[in-house]
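So that we are looking at the same thing, I have put the structure below in C-alpha cells.
One chain of protein is taken out of this complex; the other chains stay put.
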Amino acid sequence: MTNVTDTIPTWLSAEDLNLARARLPIVYLDVIPVRVDEAGRITRVGLLLRGRPDGSISRALISGRVLHGERIREALLRHIEKDLGALALPQLPTNPAPFTVAEYFPDPEISGFHDPRQHAVSLVYVVPVKGDCSPSQDALDLVWLTPKEAMSQNVRAEMTGGQDQLVQMALAHAGAHS
Amino acid sequence: MTNVTDTIPTWLSAEDLNLARARLPIVYLDVIPVRVDEAGRITRVGLLLRGRPDGSISRALISGRVLHGERIREALLRHIEKDLGALALPQLPTNPAPFTVAEYFPDPEISGFHDPRQHAVSLVYVVPVKGDCSPSQDALDLVWLTPKEAMSQNVRAEMTGGQDQLVQMALAHAGAHS
Amino acid sequence: MTNVTDTIPTWLSAEDLNLARARLPIVYLDVIPVRVDEAGRITRVGLLLRGRPDGSISRALISGRVLHGERIREALLRHIEKDLGALALPQLPTNPAPFTVAEYFPDPEISGFHDPRQHAVSLVYVVPVKGDCSPSQDALDLVWLTPKEAMSQNVRAEMTGGQDQLVQMALAHAGAHS
Partner (left out) sequence: MTNVTDTIPTWLSAEDLNLARARLPIVYLDVIPVRVDEAGRITRVGLLLRGRPDGSISRALISGRVLHGERIREALLRHIEKDLGALALPQLPTNPAPFTVAEYFPDPEISGFHDPRQHAVSLVYVVPVKGDCSPSQDALDLVWLTPKEAMSQNVRAEMTGGQDQLVQMALAHAGAHS
C-alpha cells in the first residue's frame, strides 16, 4: 500500500514538514476516548495529562497527523494505540464521517481552535474503548472523568487550543446534558 | 422507571393497539446488525429469515415498537436480544440520533416504506454485534452476508416493506461501495 | 394522502388523545429556528416567548406532534408556519435524520427532558429561516438571540422541559463555541 514514487521519500524531514506546514493545511485527527455502558451511554471521558515546558499540567485529547498513503481508520488506530497502548480495544464507528471538524490556526482568533505550529483540518471522532488503557509516549497519565466533571470549568481551564470545546461538542453529540 | 397512572394500564390490548394504530403514528426502531473488523469497517450484514404465510421466505431487519415509558436505548437492546439472543453483545452508538428515519405507511406509494398495519415512524440504527447470535422467536434463521451480497438484486428481492432500501442506506452511510 | 379506514376517524378527541398518551409514546418534533450568514454559520437563534399560567414568561422552541398519515417534512413545515407565519421561508435539511432525539417523560428524572402530559419521542432539527417571521397562535413574541446570548444562564433559566439543552446541543452541532 505505497503511493510513493521511487525518487521522493514519503517521510518528511523536520525542515520539510515545517515548510509544508507554512503552505498547506495538514490533515489531522482528534479522538475523544470514552467508556460506555451496555446501552452505549458515555459514562467516562478519557483525558491525557501532559507536562508543559513551564512545569504545569495540561489535559489533552488523542491527536495527530494522517500520513501520506494512510487510511483514516488506520491513522485512528495508530494514534489511539500510541496514546492508550495496544490493549485499549477501540470500537471505531461504522460511519467514516467525523461528528465535527475542527479547524486549527496559528492565529487563535480565526476559529477558536489554535495550533501555533500549523493550519490543521482535524476530523474529530468519539471512540469507545473497551480494554485496558496505559498511557504511553509523552503522556504522564490518563484520567477518566464523568461527563459532568469533563464539562466543569476547572477541567476546561486545563485544556488548550480549544480542545475543551471538542469535549463539550462530543458530549452534546452523545446526548449528555450540560 | 414507571410513567403509569394508577388507573390506566400501559399495556395495550390487541383491540386498543389497533385503534391507536389507526389514529397515531407509532414510534418504531429498525436495526441493521453488522459484523465489523478491528478498524470498524462492516464485513457482514445480518439479515433474519422469516417464513411467510404463503410458505416463502423473506429476509428482515430487527424491528419493533418503543413502549410507553421505555428509553430508546432500552428498546434497542430489547429488540436485539429478542431476535439475536442474549449473547449478541451489541455495541450501541454513542450518538442517540438515528442515521436515517423511515416513515412506514399502509399505502406503499407515500414514502416507499410500507407497513400494512400502521403508520410507523422508525428510527434506524446500524449496530455492530460482537458476540454469539442465535435467532430466536419467530425468526427461522440469521444469515451474515457481505456488503456486496447484501446489495445484490437477489437479496433485495427477498426483503419487504422497503427494508432493502434501509440496508443500502446503511451501507452507504458506512462508506461501503455499491 | 389519507391512510384512514372508513370507519375510524383520524382526529382524536381530547379524551382519546389523553388515553393514547397514557399508553403509547407520541411522535414529536422540535425545531430550533436560526438565521445564518451566507457561509451557513448561525448568527441568531429564534426563541418563542409564551405566557405561563402564573403570569411569567417562558422561552420555547417550535414543537408539536406528527399526525397520523403525515410526513415528517410536512409536519415540520406545518409547525414552523404555525409559530413563525407563512412567510418564514424555512430551509429544511436534505437529510431526514434529526441531529438528536429528545425523549420527554412525565417524570423529569428519567432523561432530563420533561413533559407532564406524555412520553414523547421528539426528532430535533435545526432549520434556517430566510424570510419574515411573525409569531402567531399562542406565542407572544419571537426573539432572535446571538449564539452567545442563547447559551447564557439567564436565557437558559427561562426555558422549560430541558429545551435549553436542545439549544446547546444544536449550537454544538453547528460548531458554535460555548
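Chains: A, B and C, in written order; residue numbering restarts at 1 for each.
The definition used in the following text is that a contact is a pair of C-beta atoms (placed from the backbone, for glycine too) under 8 Å apart; a residue touches a chain by one contact, two chains touch by 3 or more.
Every value quoted in this text rests on a predicted model; they were computed, and no experiment measured them.
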Task: Per the touch definition above, residue among B:Leu17, B:Leu89, B:Val143 or B:Ala172 touching the missing chain - done: B:Ala172
Task: Sites on subunit B contacted by the missing partner chain, in the whole complex - done: 100-101, 112, 162, 165, 168-169, 172-173, 175, 177-178
TODO: Tell me where the left-out chain touches subunit A, residue by residue.
DONE: 1, 3-5, 8-12, 16, 19-20, 22-27, 66-72, 95-101, 103, 105-107, 110-111, 119, 121, 123
Task: Touch residues of subunit C, complete complex, unshown partner - done: 34, 36, 38-42, 71, 73-74, 76-77, 91-96, 99, 126, 128, 173-175
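Please note the rule applied: only the chains that are shown with their structure count from here on.
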- [ ] Would you mind working out whether subunit B and subunit C touch using mostly the same residue numbers, over half shared, or mostly different ones?
- [x] same
Open item on the list: I'd like to verify one number: the distance from the centre of subunit A to the centre of subunit B, where each centre is the average of its C-alpha atoms, in whole angstrom.
Closed with: 34
- [ ] With chain centres taken as the means of their Cα atoms, state the distance from subunit B to subunit C in Å.
- [x] 27
TODO: Could you list the positions in subunit A whose residues touch two or more of the other chains?
DONE: 173, 175
